[in-house]
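Of the protein chains in this complex, all but one are displayed in their positions.
And then chain A:
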C-alpha cells in the first residue's frame, strides 16, 4: 500500500507547528499504525531528515501512550482499540491520513505528536489511590464484594489513562478519565475510607489543570479505547456532589 500522511510537526512547546505531507510506500496491510510510522521514520533518518516524534510503549493496548488523533478521531476509526492496535488494513491504498496530537490546554504539545499528559498524573496523585498501612495483608475472602460491584469496578479500572476522552471532547474535559478513576475505588470496600476526599480533591485538581466542564455530549465514551461508560460520569457527579454536601470540611 501507499499511504499519504499529513502529520503535525512542531519543534517544541513554544513554537507553533503545521501539517507536513509525507508519502509512505511499501506499507503492509498487516502493519500497525505505529509500525507504519517506524518505516517512515527509518526512511527519514536515512535521508538525514528529522523523524516524527510520537509516543508509544507497550504496543499492545495497555499503556495508553500512543496518542494520535487520526482523521479526526483519537486512536483512529476503529472502536475499542488504541493506535498501536490499529492496522493498516483499516485503510485503503492511496489514502490520505491526517495525524494530529491531542489538543487540550492541559496537554501541551512537547514535540510533533507527543503531548505532556502529566496533568493526569497530578490528578491521580491528588486522590486516585488507596492508602495502605503496613502490616500483613488480610485474607482476600474476608472482604466480601458483590459480583455486580466487582464487575463495574473492573470495567472502570480498564482505563489506561490515554487521554483520548479529553482529545475527543469538544470541551477537552477529563471527566471520563476522572470518573473511571473515582469509580473503580468508590465501588470497592478498600476505597471507602478516602471516598469523599478522593472525589473532592480529584475534581479540584482536574479543574486546576484547565480541562473543560462536561456537557454530556458522550464523545468521550464513544472514542474511549477501553469503552469506559458514561455511567461513571454520573457516578462521579453523585460522588462529588454528595461529598460536597456531607463531608465535614468547611
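Here is the rule we use: contacts are C-beta pairs under 8 Å (C-beta built on N, C-alpha and C of every residue); 3 or more make two chains touch, one makes a residue touch a chain; residues count from 1.
Definition applied: contacts and distances are computed from a predicted model.
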* Asked: The complex has one chain missing from view, so what does its UniProt entry call it, picking from "Succinate dehydrogenase", "2Fe-2S iron-sulfur cluster-binding protein", "Transport permease protein" or "Acetolactate synthase small subunit"?
  -> "Succinate dehydrogenase"
* Looking at the whole complex, which of A:11, A:26, A:49 or A:103 touches the chain that is not displayed? -> A:103
* Asked: From the list A:65, A:84, A:206 or A:228, which touches the chain that is not on show?
  -> A:206
* Asked: Of the residues A:41, A:90, A:190 or A:217, which one touches the chain left out of the display?
  -> A:217
* **Missing-chain contacts mapped onto chain A** => 6, 19, 69, 71-73, 77, 98, 100, 103-106, 168, 170-173, 175, 203-204, 206-207, 210-219, 222-223, 230-231, 233-242, 244, 247, 249-250
